[in-house]
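Below you will find the structure I want to go over with you.
A single protein chain has been omitted from the complex, and every remaining protein chain is retained in its original position.
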Amino acid sequence: MKKLAAILVSLLLVVSLAACGSANAANDTKPANNDTPAADTNTNTDNNTATTGGLGFVERTKNPYEDEMKFAWVPTRASEANATAWGNGIREELSYWSNTTLNVFDPEGDAEQEAKIISDLVAQGYDGIFLQTINPDVLSASVREAEEAGIPVVCINMGTTEPHAALVSMTDFEAGQVIARRIGDALGGEGKIVIIEATVGAARGVKLQDGFMSVLQSEYPNIEVLDSQPADWNMEKAQNLMNDYLTKYGDEIDAVFAHNDQMAEGAGMAVQNAGKSGDIIIWGANGETKALEYIEQGIITGTVYTNCKEQGKTAARIMMLYLNSNIDTSTFTKTPVTKMPPITVDASNVSSITPDMRW
Amino acid sequence: MSEKNELLFEMKNIEKIFAHVHALDHVNFDVRKGEVHALLGENGAGKSTLIKILTGVYSKDGGQIFMDGKEIEINSREDAAEAGIAVIFQELSLVPTLSVYQNILLGKETSKFGFISDASEKKQIQELIDRYGFPVKATDIVETLSVAQKQMVEILKALATEAKLIIMDEPTASLSSRESELLYKIINQLRDRGVSIIYISHRLEEVFNLSDRITILRDGKNAGVIEKENIVPSEVVKMMIGKEISESTASRALHTSDAETELEVKNLTHLGYYYDVSFQVKKGEVLVLTGLVGSGRTEVVRSIYGADPFDKGEIIFEGKPIKPTIKKSVANGFGLIPEDRRTQGFSPLLTVTGNVALTSYDKIAKGGFVNKKDEDALGRKAVELTDLRPANPNVQVGNLSGGNQQKAVLGKWLTRDLKVVLIDEPTVGIDIGAKDEIYNIIEDLASKGVAVLMVSSDIAEVLRVAHRIIVMREGRIIKEFNNGVATQEDILLASSGFVNETKEAA
Amino acid sequence: MKQMRQETLRRIISLVLLIVLTVVFTLTTDTFLSWDNITSMLREAAFIGLIAIGVTTCIITGGNNLSGGLAVGMCCMIFAHLYHYTAMSLIAIVLLSLLGGLLSGLFNGFVVAILQVPDFVATLSTGMIFQGITYVLAVRNQYGSITSEMIKNPTMAALGGRLPNGIYYVTIVWLILTVVMQIFLKKTKMGTYIYAMGANRKSAEYSGISFIKVKMVAFTIAGFMSFVAAMFTLGRNGTCDVNTGTALNLQAISAAVIGGAAFSGGRGDMIGTLIGVLFMQVLRNGVLKFNMTTAQQSIISGTIIVLMLVFDAYYNEFMQKRTTRAAALAREKENAGK
Partner (left out) sequence: MSNSVKNNPVVKAILGSSRILVLLILAVFFTIATKGTFFSYKNLVNILYSVSLIGIMICGACFAVLLGGIDRTVSGNAALSGAIVAMTILNKGVGGSNVALAIFLGLGAGVLSGLIHGLILSRFNIPAFLLTLATNEVLYGFVQLVTSNTLIYVNGCTLMDYIGQVRWLGIPIPVYIMLACILFAYIILNHTVYGRQVYSVGGNRQSSELSGVPARKVILIAYIISGFMGALAGFVLSSMNQQASAGQAKNYENNVLAAIVVGGVSMRGGSGSIQNAILGAFLIGVIENGMNLMGVPSIYKDMAKGIIIIVAVAMDMANQPGTPLNNLKRRLSKKAA
């Protein structure tokens, strides 16, 4: 019995030591494979498993423009506005061909669930999958499964670590960098900011944050990040968090960076209610309609706009291209990426985003 | 016979003090081998404290306990079990979702590497069951058994531990007469096999029939020990309560009232439960439906109240036929004291006031808002009317004793203007003093012109309060006693189906 | 006349509905009963099923476990953390993850049995704590942001694999554990004690069974199941993120209750839960097959569960009425015969 206790205690010690190690995680992490920000979507490609030989070819029996084709769109959350905008883009593009159907599946923000849906779709013999991955690593195995079954997976915004047919991406890392520069310049290189983060561990949030911090650390050493807390992509939570920031730091806050527009809007409202509209710079990302209106009204400062509908259409076109070719996308060793142009929007150019471009 | 008189168990000068009050004051108690020894006393006399000491729930503050002549200490249930003492609880303590044999062996399974030796256990228990001829199977799931069968499982559980002393606390409280008979047989069987039994019951008659000796406690002290041959019921009761009950309970003079008919039932039938039941209850009359448990009495009453449906027949209230629902019944001035007060009678988490007021919000609320003053007054009134103790209407009913819980249930209706009151087995598990008070309340109601329809299996009780008596058997009215004198014997015979042998009450 | 037990009834109903759904989906879609789809369904079912085994055990003791899924995330993250930051051997890492799973169970048991916090609140709170530990252990990049860590270990990757006939290892392990747990519950002392504690705690304690021990065992079993699910999650995905496992719990609880477990305790078993898990999986998978919007999918699958619950309750009530009625009539007959 004593022996058992001793073993338990020593095991506990090991665990706790290991846990202490994580505090210094930032220092002893392996450096990223590649310094170019674009690489974040396809890191680790050099040591992936599908490297045998070169590009493969496959005989496709179906004509995607004539035979009955079944496509699936699996966003992170079907209930999110940009997911709908992407979906509408895909649907609009595909609807030119009456032989196609598009079904939407909702993993409700859960990566495991998303992986299961992909497996289900493979088993059900879909012809192509449009996917916004929740986590690039968690989804890798399932996407591999689909690719090996001959189903091209075209990802939107976020791909997987394993290579797949294509990625049509917003810019995340760069968007973070751009926002950091805009804030940094507006503050003249000096000031204090707070950050409203995405849900802990959400991949897009991580990339935005990384891009933002990389510029801040290297180019604006005099800008201090007072606080950085998550508000789970959620407007009400962001509003409450911003209230707490305002209570705690009061007039110290010069600028706010929120990982998406919803949270930026929440922060904007909190600032407005505190009677400080215009005193604090607020940036979001995505470029949804409400954010653009708030920019017009001066409630928030700016955002990085992406034309989501166009992004969806692009993905659909790429899908049709592959299905009409004999390229075996499962033999790719690197995911081909096409990026949507990020448009940095503030009060000066918000009117250039015309109503038909808004989503 | 000398062997029979050998002492198995002895408690000497047992003391127990709760907050400076002597709950047990130098109490002596012993049990012989192969003896049924009844422990009598009103609630609060110290019976349950004594039992709790000898089963290790409480520890004694003084005195000695001997088993087979050796002094033992009982500080826990395990100690008690080791000493060979087992308890059959009033509230059954079986695990409903397990089988009979699993229950009997719970905590004592023989096992190899944690795996139960199932087959041998089943066999072993089935043998035990067969030895006593109980009508259960080892593999039956307990929740599918009847109350009586469950009790047998409890007894088997005690026997399986080779208990020398079995304590039965109100074992017949929820059994029908037939089932009780079976239990008596089992008790006699156990006695013959040398098992000693401590028997606790409020049903004095069965106590007198069963026990070899009776120990009576009063106010935490010994009030007497009586051998079987010396038992005189009135003496025993006198010892228990310290005074004699005035009315004779052996027979009752009946009479039909010529007051107005308040409630009439014509050919009421609920297929499978009761058939062609017809009777009238007059204002100020106490009509008792008696018979064995399961003879359909409760079902009739529930149908009249609107709690259960019926198939055929008519219910006429104040000359008009009614289709009862509970809501209408309450509005019409009906009241129901249900059979099982724990599950049907009261809300244990609510105070006395809360329970009492439940029926009277039409009186003490305006526009849906409760008038707190009136509500409190109502609670106090109920306490007063029923002489509820403690006389505090703000106690949770779940914390009261059985008798006082029943008084709280009565209070629900006494505070209203009643026309008809339906009372179902009002004194089950209630001590004799409280019983008397409840009878007084019933008589009081009748004297105020309320029509009382009561269901009771306790013949002494029937004879104590009835103006007229109807005996039911197997869902039908088998006998009515409207006038003259009814005796225990008459009713017993009728209930058991010997109608022709009873003399026709003229 | 014996009454049919409620859980037996519910099990029969869910089994019948399972068959009905299967037939409907098979007839209306062409891919439902394909071998690929069956193996894939069984694989998904296995992950929920593993958690459901633990949840069912806890529910039988009269409790609940809302932390099982979060413990999966924690076990995964212990593994990922050690794999990333230490040079330990795989065996050591797996053992430490196992320890994490078991400790999560013991901690639950401690809070429920010794601190006497009601199961619902207790496991809600411990779930938060497990989630917190997952965050703390998460692997981070050079900016200090949480990233997920690829675990490129062939042994672990093999766990995500399948037999030549297409059945996944995780399915096999789930089925084996289901059988093992069924035997454990029905044939061992501790299994009997678990039922006894749930159905009648007082009586169980009077029989000398320790509440603390039973709760500890039940939660530790749940912790172990979380560990097993964690290893297969890692095997399947080759990685984990901080939200791994968060969605598993409610599905597992639903499956257990559909399979006949009752929150009041003492009822339910692994076979029932197996049926419940399959029912949920078939429903979810089948609904995916029709060309429906996500809104329609939610509405249909939710409504089917509601209908099943209502039918189950109605049928139960009906049967109960019928049995009491039959009993009454039988009594009548018996009396008439005399």
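Lettered A, B and C in written order, each chain numbered from 1.
Note that contacts are C-beta pairs under 8 Å (C-beta built on N, C-alpha and C of every residue); 3 or more make two chains touch, one makes a residue touch a chain.
Since the model is a prediction, treat every value here as computed from it, not as a measurement.
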Shown chains touched by the chain that is not drawn here: A, B, C
Please pick, from C:111, C:156 or C:173, the residue that touches the omitted chain in the full complex. C:111
Based on the whole complex, identify which of B:147, B:259 or B:358 touches the chain you can't see. B:358
For the chain not shown, which residue from B:330, B:352 or B:477 touches it across the whole complex? B:330
Hidden partner chain, residues of chain B it touches: 305, 307, 326-327, 329-330, 336, 338, 343-350, 354-355, 357-359, 361, 365, 368-370, 372, 412
On chain A, what residues meet the omitted chain? 77-81, 83-85, 87, 197, 200, 227, 229-230, 235-236, 239-241, 243-245, 247-248, 265-266, 269, 272-273, 288-290, 293, 359
Residue positions on chain C contacting the omitted chain are 111, 113-118, 120-122, 124-129, 131-133, 135-136, 138, 212, 250, 253-254, 257-258, 262-263, 293-299, 301-303, 305-306, 309-310, 312-314, 316-317
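Definition applied: only the chains that are shown with their structure count from here on.
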Have a look at which chains touch which and call the overall pattern line, ring, star, complete or other. line
Work out per-chain C-alpha centres and flag the one nearest the whole-protein C-alpha centre. C
What's the chain with its C-alpha centre farthest out from chain A? B
Between chain B and chain C, what is the separation of their C-alpha centroids in Å? 44
For the pair chain A and chain C, the C-alpha centroid-to-centroid distance in angstrom is 32
Once you find the CA centre of chain A and the CA centre of chain B, what distance in Å lies between them? 71
Numbers and ranges of chain A residues touching at least 2 other chains: none
Residues of chain C that touch two or more other chains sit at none
Could you pull out which chain C residues touch chain B in their complex? 2-3, 5, 187-190, 192-193, 195-196, 198-200, 202-204, 206-209, 266-267, 325, 328-329, 331-332, 335
Contacts from chain A onto chain C in the complex sit at residues 8, 11, 14-15, 18-19, 21-22, 25-26, 28-29, 31-32, 44, 47, 78, 101, 103-106, 108-113, 115-117, 119-125, 134-142, 161, 199-201, 203, 206, 209-210, 213-214
Can you list the chain B residues touching chain C in their complex? 77-78, 93-98, 102, 106-109, 111, 114-116, 118, 140-141, 143-144, 271-273, 294, 474-475
